[in-house]
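Following: one structure in structure tokens, then a few remarks.
Partial complex: the chains shown occupy the same locations as in the complete assembly.
Lettered A and B in written order, each chain numbered from 1.
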């Protein structure tokens, strides 16, 4: 294992082995496993959980890390190829990335979607180009279309809370949000739940279907795992017997890159806020999940988020254990 | 010990034991004591000494730490309860704090006074509410009314410089400053010196008395320790025989929350700048103390601060050793 980028790159058995390792490292700490090892963290987009949980993960294994982020007092970074750099930026990404990579034994990069061109972002072109500049093991800390650490943590969280895999019903529901958000989390999540062999339903309003290539990949993964992937805009149908309601907002794929049109399309959708009635026909033990940060009263009601169904803090905490497993596997084999 | 929040929560013997531990860890390093352990640091207010000294303290014990502060490129944090989050903030403190806490074995939080409502701030309501969200050992890194790490370091510094405890005269003097500052340091300091059994005098101009509940608590602590707490605006009377002049500016408690009135009240008080003549009737070995940062030529003259009476750098350095003791005690028992 040299890249941790797309859960779908790995057989389910490899994911399960990582989850076992995560649980073992939680129960039996290995505070010297990575002594003298360095994790380079490059944030081209903002972060709280990822920033904190990666530093904590590396420290728990006896290693260390450093952080480079664009809000630091560093020289501006140019990304356009072939440009004459006579403007503000003093450094090109083609030097910055390999240099930062060269100080670490493993690297994490975060670079959000620009939300302009759907095909470019489904192909994850920016992250893939950055990846060519890195010759150490590389972790995707959220790119335009991937967020594998989140999905590994979510998988572990469902295991921890005994959410059934085969036959378990996983409803990924679009939710209202005042801003058009990237596709990385929903795209990764639908694939993760499919790989886990679940009965996955993507519940979303008209105009907000996930891109067909993502759905096709998820269906293929479900086929291989004995799961199923469907989509609907019918809330009642989707939530019937749900074991998990996983809320997430994302940009309209019909109006991708067109912010005003997206905002118009969502204007009437403020009732896509997960609340107690959503659980009426769900399984008695149905859980509420969200990757955080989450807007209270917008994406989910206070009473659901603060209630016993919510496992969002456990999900966030599992980021750390999942990433410890990934770091351990990448550096110790 | 599960919280380090208010020195007055502990018997004097427990404080003395912490000070002994601090000194032992200074002389006999334990670079693996906290290996694999993580300290989560949340700064909702700015910091230099606290930021540096906590990271250094944890590192010297073989542990690691991470820092979250509001100047990072994180999503804005909402603090109001029950709000519909359709504005700028993308995350609520009710998720942010438990998540950050969950990555560490121990947490530090800094959140300064808002300087609006005195009763709320004496009750330390904001910090106490944050504390309910944390289920790991918690350290107060300065709240509206507490700064226990500063006081523990100050106590150690007086021990280091052989400042007498029983019978030693500790003058906490208000000082001029162009801005109205919080009450945390003076409130914590008067209690600390009282617990150390000293003859504590709070020297302050009219309108700048410390809140009566704080003074009452300090008097009770002094009674238990064989010390004494008085207050005066008579400089000559206060400084007679002083062993320590501890300077600190704070907001007018008479005009608390009313910045213009506070500024008017202090307008004529620029001579509250500690200078050589202040030491004329003091003890020959009288020391000058301040928690830093300090404004030269405003709070204290250059010649005092740069002279042999000043022990402010030693005070600041002792933050690290004091905090090493607190971390060690919280995590190793």
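Here is the rule we use: contacts are C-beta pairs under 8 Å (C-beta built on N, C-alpha and C of every residue); 3 or more make two chains touch, one makes a residue touch a chain.
Since this is a predicted model, take the numbers as computed values, not measurements.
K.L.:
How many copies of this one chain make up the entire complex, given that 2 are placed?
P.N.:
Every protein chain is the same sequence, and there are 3 of them overall.
Note that only the chains that are shown with their structure count from here on.
K.L.:
Quick one: report the Å distance separating subunit A from subunit B, using the average Cα coordinate of each chain.
P.N.:
40
K.L.:
Which residues of subunit A touch subunit B in their complex?
P.N.:
Where subunit A meets subunit B, its residues are 29-32, 43, 46-49, 51-53, 55-56, 58-62, 64, 69-71, 178, 292-298, 302, 305-306, 312-313, 316-317, 320.
K.L.:
For subunit B, which residues are in contact with subunit A within the complex?
P.N.:
Touch residues, subunit B against subunit A: 35-38, 40, 63-66, 68, 71-75, 78, 82-86, 90-92, 94-96, 98-100, 102-104.
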